[in-house]
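I have a structure here, written as structure tokens, and I will follow up with some questions on it.
A single protein chain has been omitted from the complex, and every remaining protein chain is retained in its original position.
In this document, chain identifiers A and B correspond to the written order of the chains, with residue numbering beginning at 1 in each.
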Amino acid sequence: MSTETLSTDHAGDEDHHDHPSDAQYVKIAIILAVLTAIEVATYWFEDSFNWGPILVLLMVVKGIIVAGYFMHLKFDDKLLTRIFVAGFILACAVYVIALSAFRFWDNSGLRDDYGENVRSTPYVANEAEEIEAAEDHGSDDHGSDEDHGSEEE
Amino acid sequence: MAVATHDAGHDAHDHGAHDPHATSTGLSNNKLGMWVFLGSECLLFGGLISTYLLYKNRTLTGPSPAELYDIPFTSVTSFILLMSSLTMVLTLSAVQRDDQENAKLWMLATALLGSTFLAAQVYEFTAFVREGMGFTTSISSSAFFTLTGFHGVHVFIGVLMLMSLFVMTVRGRIHSGNAETVEIVGLYWHFVDLVWVIIFTIIYLIP
Partner (left out) sequence: MALIEQNAPLALESGAERTVDTPMGGFTRPKATSTGWKSWLTTVDHKKIGIMYGVAAMFFFIVGGVEALLLRVQLATPNGSQLTAELYNQLFTMHAVTMVFLFVMPMAAAFINYLLPLQIGAADVAFPRMNAFSFWCWFFGGIFLNTSWLFGGGADCGWFCYQPNAGVIFSPGYGVDFFALGLQITGIASLVSAVNLIVTVLNMRSPGMTLMRMPVFTWMSFVTQVLLLFAMPVITVALFLLIFDRRFGTNFFNVGEGADPLLWQHLFWIFGHPEVYIIILPSFGIISEIIPTFARKPIFGYPFMVFSGIAIGFMGWGVWAHHMFASGLGPISVAAFSVSTMFIAVPTGVKILNWLATMWGAKMKYTTAMLYSIGTVSMFTIGGLSGVTHAVAASDLQQTDTYYIVAHFHYVIFGGGVLGLFGGMYFWWPKVFGHMLDERWGKVHFWTTLVGMNLTFGPMHVIGLQGMSRRYHVYDHSWGWAINFWNLVSTIGAFMIAASTLVFFANIVKSRSRWIGDGRPDVGPDPWDARSLEWMIQSPPPEHNFDEPPVVSDLDEFWHRKYGKDDRGRYVRIAETDEVVQPGTGSAHLPAPSYWPIVLSAGLPLIGYGLIFNLLICIPGALLVLAAMYGWVFEPPDDPDVDDHHGHHHDDGGDAAADGPEATAGDADGIADETDEAELTSAATGES
């Protein structure tokens, strides 16, 4: 089955006619820009709503548009799509499984047994004392002064 | 079978001497090779993104990356990189119809947009360092700089290739006959953009 599709003749030659025109490319770019604007807009909305799935959906749509139109996958030999999608899906699969093994999804990355390592108070920027205070705090909790020393190496 | 008659068919009614040596798939080696390579790149960036996701909240010292993100600023740079993909396809389209002037224009525009993105990234990095988050401050900062740094290196290589292409175009050596060279650089460029689409959403926007 796959051999049939592999041997498509003239794949490269005839595709040029199907490619979008410059005007269409601009339109596609506008769509992408709008999608990006929607994504960014969620940043200013209430945090109480979980935008994650919607953002991921928008990301996927953007990705498909870039790969499909700008990278011509929609117009090219399907073999190319298969190769790329194989890599992409494989990457998603193994890394999602690996993160699952870390129980990453349990608490959006905040593992219970690491919860104590995570500062609960927001960081105040540009104040050296605060930084040092935070460092001391961390050291006190975990007695890890020696480990800070190893940073220099 | 199609394969068996492939050579003969091509030679008989195609453009003779300039017919690329018929390959089994009809795709050129270079283009296929680039796509194969990009498939492999998915695993590279997947690993880096996963490392960041795993470590993003593990900040013993200094600020965590998420606390320092300047979303409006990064949105603008993301938009710039996205638009560089548009100028890249316009480059290819101009090269394919032998429109040298526009090809040069769009090529330069793409390289400039890419450089702007890089400059913005350098600015972002220095700002983060000023605010107390260096490469080794915490594992979350290391993971952040590693991921975005790898992406930045990819953009940098893309800019180098675009500049090389630009010089070649100025010398009149890029034209519709070898537009595939531009297309392949374009594939790489769009991929780097695609990775940023993912990074921007997963790393920056999703809290």
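Simple rule for what comes next: a residue touches a chain if its C-beta (ideal position, glycine included) is under 8 Å from a C-beta of that chain, and two chains touch if they have at least 3 such contacts.
Because the structure is a prediction, the values reported are computed rather than measured.
Partner chains of the missing chain, restricted to those shown and counted over the full complex, are A, B.
Of the candidate positions B:L68, B:A103, B:L118 or B:I184, contact with the unshown chain belongs to B:I184.
On the side of subunit A, the interface with the absent chain consists of residues 2-3, 6-7, 79, 87, 90-91, 93-94, 97-98, 100-103, 114, 117, 142, 144, 146-147, 150-153, using the contact rule stated above. Mapped onto subunit B, the footprint of the missing chain covers residues 1, 3-7, 17-18, 20-21, 23-25, 27-34, 36-37, 39-44, 47-48, 51, 54-55, 58-60, 135-136, 138-139, 142-143, 146, 149-150, 153-154, 156-157, 160-161, 164-165, 167-168, 171, 173-175, 177-178, 180-181, 184-185, 188.
One rule holds for everything that comes next: only the chains that are shown with their structure count from here on.
Listing the residues of subunit B that touch subunit A in their complex gives 1-3, 6, 9-10, 14, 20, 24-28, 31-32, 35-36, 38-43, 45-47, 49-50, 53-54, 56-64, 67-68, 71-72, 75, 78-79, 82-83, 85-86, 88-90, 93, 96, 130-132, 136, 183, 186-187, 190-191, 193-194, 197-198, 200-202, 205-207. Interface residues of subunit A, counted against subunit B in their complex, comprise 3-4, 6-13, 16, 19, 21-22, 25-26, 28-29, 32-33, 36, 39-40, 42-43, 47, 51-52, 55-56, 58-59, 62-63, 66-67, 69-72, 76-77, 79-80, 83-84, 86-88, 90-92, 94-95, 98-99, 102, 104, 109-110, 114, 117-119, 122-123, 125-126, 128, 131, 134-135, 138, 142, 144, 148, 151.
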